[in-house]
Structures are given as C-alpha cells and as structure tokens.
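The complex appears here without one of its protein chains, the remainder shown in place.
When the chains are written out, they are named A, B and C in that same order, and each has its own residue count from 1.
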Amino acid sequence: MSTAAVQQPAGVKPATMAQALQRAMHDAMADDPSVHVLGEDVGTLGGVFRVTDGLAAEFGDDRCTDTPLAEAGILGTAVGMAMYGLRPVVEMQFDAFAYPAFEQLISHVARMRNRTRGGMPLPITVRVPYGGGIGGVEHHSDSSEAYYMATPGLHVVTPATVEDAYGLLREAIASDDPVVFLEPKRLYWSKAPWSPDAPAAVEPIGRAAVRRPGRSATLITYGPSVPVCMEAAEAATAEGWDLEVVDLRSLVPFDDETVCAAVRRTGRAVVVHESTGFGGPGGEIAARVTERCFHHLQAPVLRVAGFDIPYPPPMLERHHLPGVDRVLDAVARLQWEAES
Amino acid sequence: MSTAAVQQPAGVKPATMAQALQRAMHDAMADDPSVHVLGEDVGTLGGVFRVTDGLAAEFGDDRCTDTPLAEAGILGTAVGMAMYGLRPVVEMQFDAFAYPAFEQLISHVARMRNRTRGGMPLPITVRVPYGGGIGGVEHHSDSSEAYYMATPGLHVVTPATVEDAYGLLREAIASDDPVVFLEPKRLYWSKAPWSPDAPAAVEPIGRAAVRRPGRSATLITYGPSVPVCMEAAEAATAEGWDLEVVDLRSLVPFDDETVCAAVRRTGRAVVVHESTGFGGPGGEIAARVTERCFHHLQAPVLRVAGFDIPYPPPMLERHHLPGVDRVLDAVARLQWEAES
Amino acid sequence: MRKSSMSVQELPGATAYRPTPPPAWQPRTDPAPLLPDPEPYRVLGTQAAGAVDPELLRRLYRELVRGRRYNTQATALTKQGRLAVYPSSTGQEACEVAAALALEERDWLFPSYRDTLAAVARGLDPVQALTLLRGDWHTGYDPREHRIAPLCTPLATQLPHAVGLAHAARLKGDDVVALAMVGDGGTSEGDFHEALNFAAVWQAPVVFLVQNNGFAISVPLAKQTAAPSLAHKAVGYGMPGRLVDGNDAAAVHEVLADAVARARRGGGPTLIEAVTYRIDAHTNADDATRYRGESEVETWRAHDPIRLLERELTERGLIDDDGVKAAADAAETMAATLRERMNADPVLDPMDLFEHVYAEQTGQLREQAAQLRAELDAEGETR
Partner (left out) sequence: MRKSSMSVQELPGATAYRPTPPPAWQPRTDPAPLLPDPEPYRVLGTQAAGAVDPELLRRLYRELVRGRRYNTQATALTKQGRLAVYPSSTGQEACEVAAALALEERDWLFPSYRDTLAAVARGLDPVQALTLLRGDWHTGYDPREHRIAPLCTPLATQLPHAVGLAHAARLKGDDVVALAMVGDGGTSEGDFHEALNFAAVWQAPVVFLVQNNGFAISVPLAKQTAAPSLAHKAVGYGMPGRLVDGNDAAAVHEVLADAVARARRGGGPTLIEAVTYRIDAHTNADDATRYRGESEVETWRAHDPIRLLERELTERGLIDDDGVKAAADAAETMAATLRERMNADPVLDPMDLFEHVYAEQTGQLREQAAQLRAELDAEGETR
C-alpha cells in the first residue's frame, strides 16, 4: 500500500467510497442522457450520505430529482420511466426504508422482463445503503440482502473497495437487468488511492475477487465484512494460519467457480457476513459450496454472522457485528486436529 | 390408512385442511373474545378459499371483519389492535399480496417485543396462503417463506396435515409472539379423517415430526412438499431405498434436534421445497445440518427446490414444482457407490 | 424584570407581535375547481347528447356490442376449460371501450386484470389479451409494440408505472399521455395514493380512471371508503376530480377525452370516477350470491350501457336495423374466431422457463435448464 502511493500516476489521490459512487453516477449521467437519479433528498441536499452531491446542480432537477417521500412511489415511477426507455437509478435512503417498495421490487421490478418474454426489460439500479456499524438508531442498520437474494430476476451487487464502488455501480447502471446495489454504509468514508479521471477497470458483475490468497482456509465474504476478514487474515498469521479472503462482489449472479476453486484449494471455509445468520446469505453459500466441494472439505463450512436478533441499538451493536475475534474463533473450529 | 377408517371413533369424518383451519379460528374465537379475524373478503364471503366461512355470521362483523383493500393497513391496524390487548388473526389473500405489508411486518410486527423490552408483545397471526400447484395466474403462487425466515422475531409455521392445520393454528393464535402461518394452498382440499369435536393434540410449534421412519436417507421437507416426499418414499422402496421423511412444521423455531438425529441415523439427506432454491430455506437447512452432522454425512446434503425463476404460468408450473421424480433423482445422487 | 434565559425577547429576529397568519401560509391552489360535480356527469338522454359526433356514438356502439360479446365468449371459454380464469367486464363495457377510444396510438394504456376488453378495443389481438388468463404465459403481447402495459394483478401497482412513464415522456418532450385503470377497491392501496401524489407534484400527463363497480370481490363500496365519492380524493392531491356515469359511453368518452387533452397540453393529471356495476361475479370462480342480491343486479341491468346507447341512437335515428345487425354480426365473427383460436392448444416449450429471467442466462440457470432438458428427454424416451 505504501509503495502504491509512490507509483501513483498524477490524479490518483485518496478517495472515499462515497466519492467514487458519486463519480460513477456522474459519469453515467454524462455518458448517457437516459440515466436519471431519483429519491428522497438526492437533489439539493445531495443525499443524506452526500452520495449524489452535485448531480442536480450539474444535470438539473429533471435528471436528479427530489421525490415526494414514498418509496413504493419512487420505485414504481422508476418502473414507468424504465418502461419508456430511461435508466433510473433509485436511492433508498436506508435499508429499512426500502421495505415499503418491496411489492414493486418483487412483483414488478424482478419479473417484468420474464413476464413480457423480454419485451420490457427494466434497467433500474436500486441503491440501498445497508448494514450497521455507524451508530444508527433502529431501522437504520438492517442487512437486507437475504430478501433480495431470494428473488429471481434481480442482480444483487455490493462493493467493498473504492475501485469496485465506481466500477460495479457503472456496470449496474449499464446493465439491462434490475440491480439491487447494496452500499455498505460504514465503508462510505473508507479511503483508497483512486483516480476519478482514469478509474481502473474492474471485473464484471458476477465475478468474485480473491482479495488475499492463502493456503489454510478460505474466508468467503462481501461488503462491510471484507475489511474485517482482511484484518482477521492479517491477525491469523500470528497463529500460523494463512487465510484466503474471497470478496463475492455480487451475490447474484453467484461466482461458484472462483469460490469453489478457492475452497478446493484450502479444504476449509468460513462464510462471514453481518446479516443475521439464520436464513441469511451464509446458508446458501455454505450449502452450495458443500454441494460442490464435499470431498475437498476437511470440516463443515462454518458461518460467522450477526446474531438472529433485531439489529441492536448503537451502544450494543459492536457485540452483534462479526469482528476479527469471532472470525478467528470460527477458523479455530475448522477441525485442525485432523491435519496433524 | 384403510385401517384408520375402521378404527375411527364417532365424529371422525374426512375433513379438508381448509375446514380444520376454519375450525381452529372458530374455536379460538369461541374460547377467547380477544381473538379477531380481519382481512379482505374474510367476512360475508368467508374468504376466497372459504377458510373463514361462517365466522362473521357466528361472531359478528366486529370479530370477523371485511377490511378495505390495503394490506399494510390490515397488518398495521392489527398491530394497533394487538397493542390494545386483542389477538388479531390477519388473512393475506395470497402470498404475493402480503408484500405491501412487508414494512409493517419487518419493522414493527417482528420487532415490537424486542424494541419495548417485552413491554409490548404482539400476538398476531398472519395467515398467508402460499405456494403453487393450483393453476393460479402470476402473483398467486409465490413461496415467500425465505423472506419470513430471514426476519428474527417472527415464528414461521406451516402445516402439512389436517391435524396440524388445526393444532398449529390454535397454537399460533395462542402464541404471545407474532406467527407467520403459511397455508399450503394446494393442500386446502386435501382430506384426512379428523374429529372437529375432539381434535387430536399435536406437537407444539418448534417441533418437527418424522412422518415416515427410514434407514437409507432423510427427506427434510415441509408444507406442500410433504405429500410429495411421502409419495417419493413410497416409490423409492422399489429401488431398495428406505427413506425417512421429516416434516419440519415450523421453520422458525427450527427443530435442530429432530432433524439432526434423523440425519445422523441415515447419513444422507435431501431438503425438498417448492420455494426457489437459491437463497431459499434449503440453504439454511442444508448448512445447519452439515455444521452439526458433518462427520455423519456420506454425501453432501442435496436440495430439490423450485427453479431460480419467477413462478411460471399455470400451464408450465408442473415443470417447475419439485415432484417425485426429481426427489428420487436427488436421492440417487447421494453417492451410494461409497456404500458398496 | 429579570430576563429569564428562556424569554423570547432573546430570540434573534424578534419583531413586534403581529397576530398574522404563519409566514408560509398561502393556499397554493384553489380547491373549488378540483371538486367533482355532486352528480355523475351524463350525456345520453340529455341535451349534451346532441353535441356529440354521431359517428363517435355509432363507433362506441359497435365497440360496446363487440365488447359484450367478447365478455360472454371469454366467460364461456372458462366453462370449457380454455381459460384458467376470467374477470368479466360485463356491464362495464362503456368504461373499457371509452378508455381505448380516448387515446391516440402513441399514448399508453395501463390496464388491470379486468381490463382485457380495453386492450382489445384498442386493437390488441384478443388471444394475446387472454394469454395471462389462459395460463400459457404471463403477458401475452409486447407492451412496447402496443403501448399497453402488462395486465396488472397486484392492485394499484400499475398506477405509479403510468405516472413514471408519462413523466418520462414529458421529460423527453414526447406528446404522450398515459391512462391508468383501477377499481374502487384498488383506491384503498397505498400505491394509489403515492401514484396520484407523484403525478400531481410532477404535473405528469396521466389520467386515472377508477371504475367504481360497487365491489372489490365481495366487499361493497361502503366498506371500502367513507368518502363523498372516490373522485373527491382528487382534491387531496391538487388535481381535478371528475365523476361520471360509467354506463354512459358518451359521457365517459367525453370526460376521458377532456382529461387526456388537458394532460396533453401540460395541464397535469385528472382523477375520474366512473360509477358502474360489475354485472357478473368477480370471476368465474366467484359466487356472487354469497354477498349480493339479484334485485340489485336487476336494477343495474336496466341501466345497461348498450341499452342506453342503442336507445339514443335509435330514437334519434342515428342507426337503423342494418346498423344494429352489422354490429352484432361483427361481434359474432370476432367471437367465433376467438372461440376457434382458443380451442387450439397453445404450443408450449417448458425450456422457456429459463428465458428472460435475466438478459443473459446465469450459470446457475444454465445448470437448471440442463436438468429440465434431461428430464424432458428422459420423459420423451419413456413415452
């Protein structure tokens, strides 16, 4: 990382994930007049996380629109806009405030292409700031990805790095399918060197990335838990474990190839996410990895997840969120005895 | 089955699941004046499936109420009624028409007890006719259980037999927690000998039932797929397999004990459900069984589920629904070679 | 007087006490013009009928007759097992037909499940209109080709779509109006509210037509709303509400055409309540005798939309027996063709299940498609 700073070409400065996301929308709007941003407070205010900052000023209120306060209305009108050939990028202000739009999402957005035999695809991006760790009061920290994953017809994408924030959001907006784009709230202010004028190309939606190669075991994770797993892998070296970290990047489509290749290499895996464990994404991931890699597994695929409880109040959230220790505890339970 | 008819005491006649459900509400209303039924068409019409038939006539419109057509309003007002000490039983007309009530369900119903440290429990039963196989047009055949399972604070219950329909619904209504009560639509007209006046006691919510003991492999299933698995087990005897069938009855709480004991006995398992596979209940079930029974497993836990597609139109649904053949195909893939 | 820390004099910006209204207060629109007339607007049998183009009346008549025949034919097809279900619009043909005729070709129609007739009157092939209800696919036509959104089952969810589409068209500078249809029951859904609010705030060129047919399945209007009329809801969004006799095709057409013209010239949305009646049960699967008496139905049969229009045409000599016969014959021909075409089994490919879930099939779906393919092949072998 320190060398990266030295090698940086001009224009590469530290940028936050929020800035990269803003830039992705900006560039998409500049490149394609059919891209429209809409949501609560996205215009004049630039969004409560400032992710749409400056878009209304630059592209006008008709391209970046402050809507009335009604999420089903926002997504529902976006459906109509997409029917007419626009490419709406919808912001849901917080995870839990996307729930009023659930019927529109499940019954229309996810199915319109299929219902019409491809006659009416809906290239809608639904941006959802998600997850906890920001000290939010109730209803501001839900990890709602399990709901979206269980809905065929949606892509479910979530960046963990600044580069991916830009690259995946550009791809999501360009996609002819609806994409639920989950933005890890607590990574909005995470920084990395990044060039807004020559953003690095990233792997497409549907490909996972090995963020850290390793031989002992594979941590399978995404979004806000990627930095946690990187830190855990770092810490694990002290215990003699060389952990691999796979960042899924997209939950749908799921990159079985990359994930299973990793697990086959290491023979052990832990899935890590913030969402509650029961019925959460980890079940699917563990199950499909096991189906495909059963005879390579030295131990069952374990899961480190949020507890099966409503998201806790700010002062208690750190006990709920899977942290480095909990990841390492799970790694320790991967039946290493068999090894020796 | 044929002997059962002979042994029946007086009053035991074939009853449909719909009748048993109606009787459960009837008896709960008779026993407890705080039980109120509300929903679309539940009063005069008796519900589109006639499950609330006669309740308004017997208990009056105030106890069994035709509401305006608005699902969030129905569930939202039920929350208020429960706050005041009533026990609302809400009918959502079809699975997909529960989606407008999603925010009320997730953000309030599931969490109110927790948010108020037990001060305001919500004893609400949300009845949702679910699943396909009835030739319904789009939006009338969703298997939405994955959404509810992923939401801590809800119980998720689904009967597969006439006895359970009565017994579990009585329990759900009596529960001080909110229960999402999933009624398999295509079993509404399934029949079994049953005595409305002395209904058999059933195991409580949270306990799975072994519907058929067996030694070769365990089919883990629930709701509409239970009869499919029973039939598959019957057919499997021809192949020399002695299949065990576990009916989960309640997805939350999950009966790890019964399920894992069964899988440890047989060493092989297939999860069968109608819901789409990816992100569906089967992932959680396979993952937790594997976590707990890894060294007993001769093969990975397999899943037989609906395809990962929007629910198909009536004329194609039979290709989507997991049937006997698909279950047997999965059983055949349980790596029997290792055996010999 | 010791100044307390809370005395208001300390507030910045203090000025003399004025018993004036709050600063921001200025009603933004006058509610009076938004309120519907106290009685449903009527044309047939009134003075106003004389002003209507006779050719329009004759056209409406032919379409009503055809529409009724379409309804009876579709209902018959359910009995023959050729339709999974049919929500008939018998008695509501004036609304269905007027909705279709009020639009230009470039405009968009947003029908509910009950509005296949509106789509057919707009020119859609009846077989395509009935695909959803036959059960071989969901939407049986290309919405963009016909500018007819998919028949919508989740109630009122099509309304925000219509608003978004109309808004998008306006932003693009296109002269396109969207007409969205919904039932009395559907007005209770949150999506109705959100759609109308967005439409008014955006001044989108959209017209909302509520067919108040008295029932939402079994639930009568009195259990659905306590409002003076459904059209009165308009004022709460700042758009005009119009109330019209929904069985008077000329009146419905005029009110719709006015609203469409208003939307087209940038005047914003309109909410129209057409008072009509669902003569048949909710669908063929419903038993209406459980919740309403035959005498109520009879009263409405006497106010039949075809009868109303036929009398007008006959009494004013605008149609002769040949004209009546020609309309009936055309309807019969349509019905015969429809019957014949619907009696053929649709050719279905189960592999279509995996098409159009995504723009590109995912690996996962390819695996599943292969599984079904293998099953079908095996089935074929054993057959």
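Convention: a contact is a pair of C-beta atoms (placed from the backbone, for glycine too) under 8 Å apart; a residue touches a chain by one contact, two chains touch by 3 or more.
This one's a predicted model, so the numbers in the text were calculated from it and none came from an experiment.
*Asks:* Would you list the chains present here that the left-out chain is in contact with?
*Replies:* Spelled out, the missing chain touches these shown chains: A, B, C.
*Asks:* From the list C:E55, C:E105, C:E145 or C:E298, pick the residue that touches the absent chain.
*Replies:* The single option touching the absent chain is C:E298.
*Asks:* From the listed residues C:M181, C:V201, C:I217 or C:L365, report the one that touches the chain absent from this view.
*Replies:* Selected residue, touching the omitted chain: C:V201.
*Asks:* For a quick check of understanding: of C:H193, C:H253 or C:H282, which residue touches the chain that isn't displayed?
*Replies:* C:H193
*Asks:* Where does chain C touch the missing chain, residue by residue?
*Replies:* Against the left-out chain, chain C lists 1-2, 4-8, 11-15, 17-25, 27-31, 34-35, 38-40, 42, 44-46, 65, 68-69, 188-194, 197, 200-201, 203, 214, 221-229, 232-239, 245-247, 268, 275-277, 297-304, 306-308, 310-311, 315, 321, 324-325, 327-329, 331-332.
*Asks:* Going by the touch rule given at the top, which residues of chain B touch the chain that is not shown?
*Replies:* Residues in contact with the chain left out: 36, 62, 67-68, 70, 72-73, 75-86, 88, 100, 103-104, 107-108, 111-121, 152-153, 155, 175-177, 206, 252-254, 256-257.
*Asks:* By the contact criterion defined above, which parts of chain A meet the unshown chain? Give residue numbers in ascending order.
*Replies:* 40-41, 43-46, 48, 66-73, 96-97, 99-100, 135-140, 278, 307-310, 312-316, 319-320, 325-326, 329
Rule of thumb we're sticking to: only the chains that are shown with their structure count from here on.
*Asks:* Going by C-alpha centroids, which chain is farthest from chain A? Tell me that one.
*Replies:* Farthest from chain A by mean C-alpha position: C.
*Asks:* As a quick test, compute the distance in whole Å between the mean CA positions of chain A and chain C.
*Replies:* 39
*Asks:* Whole-Å distance, chain A centre to chain B centre, using C-alpha means?
*Replies:* 32
*Asks:* Indicate the residues of chain B shared as contacts by at least two other chains.
*Replies:* 72, 96, 99-100, 138-139, 278, 308-310
*Asks:* In chain C, which residues are in touch with two or more of the other chains?
*Replies:* Correct list: 137-138, 154, 190-191, 352, 357, 362, 364.
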